[in-house]
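Omission of a single protein chain aside, the complex is shown with its protein chains in their original locations.
Moving on to chain A:
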Amino acid sequence: MQIRPILATLRYHKAGTLLIALQIALTLAIVCNALFIIHQRLGQLSRPSGVDESDLLLVHNQWAGKPDADEVASMMASDLATLRNLPGVANVYATNTYPLSGEGTVFGIGHSPDKKTYTDSTAIYFVDDNALATLGLRLIAGRNFRPDEIGASSKHSKIEPDEIIITQALAHHLFPDASAVGKAVYLSRKPSIIIGVVGRMRTPWVDSSMAKWDEYSTLLPYRRLEGYTEYVIRTQPGQLDDVARRVKATLYAANRMRVISPKNGVRTFADVGAQAYNSDRGMAILMGAISLIMLTITGAGIVGLTSFWVGQRRKQIGVRRALGATQRDILSYFLTENLLIGVAGVIVGGVLAIGLNLWLMNQFEMEKLAMGYVVAGVAILLVLGQGAVLAPALRASKVPPVEATRSV
């Protein structure tokens, strides 16, 4: 295919050519970054929480009337018994928070009693001996808490556990070369012995600012006797909805001095996950919709503009056909013309995409755009351009040679 005649012709359509190229460039810049954002956000969404999410129910219980620690202890013990006896409940424990909840406590954990030089941050879960079974956490090394090891903590009491269980990620971070079980670490000024290591267990937070340590979780053997209590309930398989319907009434029947919010007091773990990843999912949806519509509009724009050019050049096409050009020649003329414009567009667009990404990195702490996205975007836009131009080009190739003899 001769390229020079095409370039010569394009000179007569400078504005149109520039506009298509510009549209392709801008579309590429935005679509690349949008796809990258989608991929990042979906990557967040698909990260496992570490807990066995099916058949898990969470009840947020606020104690009414400011009971003291002893009163909370007895009400909590009675609640746990009530819940355990509820048909369909397999296991239950009381805690301060759970993975993806969005709220919780962070401690520094390290090898020194001086808390100003801790190794890293860790999420703190106050649990009892039923937590591992209820959450479906896998014990990789060591042992679970024993019932007699579960202490009590009230607000502002000293948190100085003798035994703790940590996640594998945290264990590896603290003791890269050896097993962590049996080792001492410092959460407080007193050493705590790691008695067990569990597999994955996410922190309560999904924010990117805490992503670095989002699997550094520590379980402490305490009943937390404060203003509110979270009950984590594992139901028998298939009983989740049934228990969810009855649990609030059951607890109120046992004791009315509590508040379980009608709005979100009782949630399944699926609800918790959906809420935690709300903005990630939302961004992915929005970016997906914008990309899709933008590609459609750019494609349709190319169809429209090329159609006009074909209509404008019917006579020239007829002349070329009369002088011996085959239908194929005409078809490939328009495809090549579009490819040339497309290539110019994607070269500019590639640069714009990287520029936009650099700016987003600077402004929004976004990660560096992987080159694969630019390559994929270039491929998508070139294929889209060729696809869009195909129908008008086919129509052009059908122009009969006799057209050359007609006036407009």
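Operating definition for what follows: a residue touches a chain if its C-beta (ideal position, glycine included) is under 8 Å from a C-beta of that chain, and two chains touch if they have at least 3 such contacts; residues count from 1.
To be clear about the criterion, contacts and distances are computed from a predicted model.
Student: Looking at UniProt, which of "ATP-binding cassette domain-containing protein", "Cytochrome C", "Membrane protein" or "ABC transporter permease" names the chain we cannot see?
Tutor: Matching the unshown chain against "ATP-binding cassette domain-containing protein", "Cytochrome C", "Membrane protein" or "ABC transporter permease" yields "ABC transporter permease".
Student: Specify the residue from the set A:Arg200, A:Arg224 or A:Arg258 that touches the hidden chain.
Tutor: Once the missing chain is taken into account, the touching residue is A:Arg258.
Student: Decide which residue listed in A:Thr82, A:Ser157, A:Thr250 or A:Ser332 touches the omitted chain of the complex.
Tutor: Looking across A:Thr82, A:Ser157, A:Thr250 or A:Ser332, the contact with the absent chain belongs to A:Ser157.
Student: Using the document's definition of touch, tell me which of A:Leu58, A:Leu132, A:Ile166 or A:Leu305 contacts the absent chain.
Tutor: Residue touching the chain left out of view: A:Leu305.
Student: Need a quick check: the contact residues on chain A for the chain that isn't drawn.
Tutor: So the residues of chain A touching the unseen chain are 15-16, 19-20, 22-23, 26-27, 29-30, 33-34, 37, 62-66, 107-108, 114-116, 155-158, 187-189, 226-228, 252, 256-259, 261, 278-279, 281-283, 285-287, 290, 293-294, 297-298, 300-301, 304-305, 308-309, 311-312, 356, 360, 363-365, 407-408.
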